[in-house]
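To start, I am sharing the structure in question, which I have written as structure tokens.
Heads up, one of the protein chains got dropped from this complex, but the rest are sitting where they should.
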Amino acid sequence: MKTRSPAYFAWRRFAANKGALVAGAVLLVLILMAVFAPLITKTGYEAQDFLVQSYAFPSTEFWFGVDDLGRDFFSRIVYGARVSLTIGFTAAAFSVLIGIPLGALAGYYEGWVDWAVMRLIELFSVVPPLLAAMLLGALTNGGFFTIVLIAALFGWVQVCLLVRGQVKAFKEKEFVRAAQALGASPAYIIRRHLIPNAISPIIVGFVLAIPLAMMLEASLSFLGIGVPPPVPSWGQMINTGMNFMYFYWHLAVFPTAALAITVLATTLFGDGLRDALDPSLKGR
Amino acid sequence: MRLLDVVNLTVSFVQHEGVVQAVRGMTLHLDAGESLGIVGESGSGKSVTCMAALRLLREPPAKIAADRLDLGGVDVLAARGRDLAALRGRVAAMIFQDPMTAFDPSFTIGHQIVETIQAHRATAKAQARAEAEALLRRVEIKNAGGVLDAYPHQLSGGMLQRAMIAMALSCQPQVLFADEPTTALDVTIQAQILQLIKELQAEMGMGLIMVTHDLGVVAETVDRVLVMYGGRAMEQGPVQKIFDAPLHPYTQALLASIPGRVAGRQRLVEIAGASPNPANPPKGCPFHPRCAVAEARCGVEAPAFQTVTAGRDAACWRLQ
Amino acid sequence: MIVYILKRLASIALTFTVVSVIVFLMMHAVPGGPFDGNDMPVSDEVKAKLNASLGLDRPLYVQYFKYMWGVLHFDFGVPFQSPGETVLELLGRAWPPSLILGGAGVLIGAPLGILLGMAAALRRNTWVDYLASAFATLGLTIPVFVTSMLLILVFAVWLDWLPASGWGKPYSWVLPIVAYATIPLATYARYTRSAMLDVLNKPFVTVLRAKGLSERRIIFQHVLRNAALPMVTVFLPMFIGTATGSIFVEAMFRVPGLGAYFVSSINLRDYALEMALILMITMMFCVSYLISDILYALLNPRIRTGGRRG
Partner (left out) sequence: MTAPALELRGISKVYPLRVPGGWLPRFSDHHAVRDVSLVLPRNRILGLVGESGSGKTTTGMMALRLVEPSAGRILVDGVDITAMDHAGLKPYRRRMQVVFQDSYSALDPMMTLAQIVAEPLHIHGLGSKPEQTEQALGWLARVGLDRSYGNRYPHELSGGQRQRVAIARALILRPSVLVADEPTSALDVSVKAQIINLLQDLQAEMGLSILFISHDLSVVRSLTDEVAVMFNGRIVEQAPTEAIFTDARHAYTRSLLDAVPVQNPRERRHRTFLTRAQLEAATPRLAQADLARPALSQAAPQLVAVGPDHWLEAVVT
């Protein structure tokens, strides 16, 4: 019999989920597009090279048409993926960085540490993220890092709760008691047993924080307090596109579709990961 | 009268990792008023057999096939929704292993017994409640009125198991399936519950199927024993004969390895090896990798489960 | 039971206070008051006077307590963008469209969502489930302004059946309400499905089947009752939570509701209105959590009836 790690079974389950597999492929294509944007676009996102053809509809020359300022719209959409994905991944990374230690501490020590962390989470649960984000965004005049920060500020809660729940469940397990009986320190137990066993919720929390951050960015940009122009943000483009909706549908439809596809693919990928990883610890 | 008649029952579960054959060609029967013990370890297919007899497995992932699967004269495999519901509880009732999770936490014990009575018989609520209270008293619950109005979380495991027995008996079933009814309970409570089930069976003239991993429970309660291993029947016969002179090497080894038979600290007779993995069972007889007297053909083809002497069946090449 | 409620009350009051302090501090810590905007040149002297008249020159904690004291008397101050009335009056003017939009959206979306979730759970792994789940995922992941945009494109621009914006005749309400209803619909569908599946996998459901209860009774009495327990705890907070979405719907369809004022108050640095809106929503959240906790305690026999008997 071949040795099979828990990860192997998770992969088997994931691979059986066709929707998640397709979503993962789409996400991969989007990431590649974002990374190699200069190679697949004809101009930069700022270049107003086609002022004469402003508002041009999609054609073989301009796949997604030309926008109101004479910029190739396909280039803008592709560069928009860069902005969206960068914000999504950075914010998710920060969420995990905040969420893991807080969740692990709250789950392991319970008592007042847990109480304090839970009250902190309650704070974030009574303030709607979007409103707070709008307020913060307005107060700080938006910008890339502000948005990442805001997204992480509200994204860590989910990661923290997931890690806390997992740590709480595993800390009662007998292998943790056995390690304690061996004289292992709490830091050792958290690092070596509890966090590795919480890796599934951490991965899932990370992936599911990405679409939330992307939506937050798009929403803020849509309202004009997100990433400032000329940085190409899909939310911003949708906002602009709305003004020309009656005459130039492409300016609204393409960024809308790009945002929807990206968010949907990431969410489905994350859902698939969750379904695959959740039972993996039971092994069978 | 034949209450349960199962011929060549196969139950498999379709899973990601492949098809798991939980029960492979089981044949068993139960007559009115008779008690049968099904003994086997975890994964032997003993519980699945009972669940399949009442069609309580979720299909899919479960797949049930049999040449015959009759309960109280009704073809269970052909029965649909309403017919099944009429069968369950009325013809055959079941007691489960973990009484703590067997009751709906949102309703009182009384409510759950009353609804069982009303599901099968047109009975006024007050009448059903009175019957429920009498049943609780019959299962030796002193404070029957109080338990009637209690929620499951307010009662101890032993008390809940008594209440579950009362609920199972509420429609005077002809067959009672008891699936490891004492495993989750403490030793002294176990003995009380076993004695109670035995008494009630005799009193009501029910058929009883006692599913257990514990040979002691079998020795205490039933007339006839069926030993299962790796999804197959190994041996079947009257309880006293099985204990005195087991036929199948598995039964022999199992009886020999029971701890505490004699005084003094000592090494026990052990069965080498591990129980078969249901996802990947050994070819041939499931016991052959651990069997002390296995022959070449044991690993090739499974022996048929056939009569050895009157009233005793076994599946072993050495006995054919 | 009483202790439980008091505990929750204390915890939520604490949370509310902390949120109000943070929001208050944040808005005062950031440089730039309402008179710093470029579009409104004001001399320093006038500015100082104005600040004094509004109490902006006092220490922060004094301002805070003064403000909160006013809030307790429903005095949220005067909105900068409409100085002729109080914040309360402005809100009074703005809430009816928001209430109609939110109320109708939830009244349509939530029941449909719950039904959809139930159907998906009961027909697990069939096309019903896949369709419902796909719909719920779409509804949750696609930002509501995108949905709104699609609705406008299809029904207003291309088909020209309904107006694209405004809040006049009731038929102009249709598109915004439909756009908004997708949020509660998706949220409740997803939650209902998972709550139902949780219960359906409990061992007691097998016992109910073994007793010979009809599938209908098992689902409608036992499974629903148990699934309702976690659902009541999220129903109200989810309702308030989805309200955030109405900001975008109002912006998209140019509905003169609370959301529209929130956006303008942020752009105009209208402290008074901003503070009032945030406090109101936070308060609504707090109250909704409290009500949910009480409902949970009432419905859960474990909390309602306490310890062991018999």
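Letters A, B and C name the chains as they come in the text, with residue numbers starting at 1 for each one.
The definition used in the following text is that contacts are C-beta pairs under 8 Å (C-beta built on N, C-alpha and C of every residue); 3 or more make two chains touch, one makes a residue touch a chain.
These numbers were taken from a predicted model, which means no experiment stands behind them.
Visitor: If the hidden chain were put back, which of B:Gln15, B:Asn143, B:Gln240 or B:Gln306 would touch it?
Guide: Hidden-chain contact among the options goes to B:Gln240.
Visitor: In the whole complex, not just what's shown, which of B:Ala32, B:Ala130 or B:Val269 touches the removed chain?
Guide: Answer from the full complex: B:Val269 touches the omitted chain.
Visitor: Among B:Ile38, B:Met228 or B:Ala253, which residue is in contact with the omitted chain in the full complex?
Guide: B:Ala253
Visitor: Since one chain has been left out of the picture, which residues of chain B touch it in the full complex?
Guide: 41-42, 186-188, 190-192, 194-195, 213-220, 239-240, 243-244, 253-254, 257-261, 263-272, 274-275, 277, 290
Visitor: Which chain A residues would touch the chain omitted from the figure, given the whole complex?
Guide: Interface residues of chain A facing the absent chain: 1, 3-6, 173-175, 177-185, 188, 193, 196-197, 199, 281-284.
The rule we apply is simple: only the chains that are shown with their structure count from here on.
Visitor: Taking the mean of the CA coordinates per chain, how far is chain B from chain C in Å?
Guide: So the centroids are 52 Å from each other.
Visitor: For chain A, jot down the residues that touch at least 2 other chains.
Guide: Residues: none.
Visitor: If a residue has to touch 2 or more other chains to count, which residues of chain C qualify?
Guide: As it turns out, chain C has no residue touching two or more other chains.
Visitor: If we count contacts the way the header does, which residues on chain B are in touch with chain C in the complex?
Guide: Answer in residue numbers: 54, 56, 81-82, 85-90, 93-94, 96, 98, 101-107, 115-116, 119-120, 141, 143, 146-147, 150-151, 153-156, 159, 164, 167-168, 171.
Visitor: Going by the contact rule set out above, which residues of chain C touch chain A in the complex?
Guide: Residues 11-12, 14-16, 18-19, 22-23, 26-27, 30, 137-138, 140-143, 145-146, 149-150, 152-153, 157, 237, 240-241, 243-244, 247-248, 251-252, 262-263, 266-267, 269, 274, 277-278, 281-282, 285-286, 289 of chain C touch chain A in their complex.
Visitor: Which residues of chain A touch chain C in their complex?
Guide: 119, 122-123, 125-132, 134-136, 138-140, 211, 215, 218-219, 222-225, 238, 242, 245-246, 249, 252-253, 256, 259-260, 263-264, 267-268, 271
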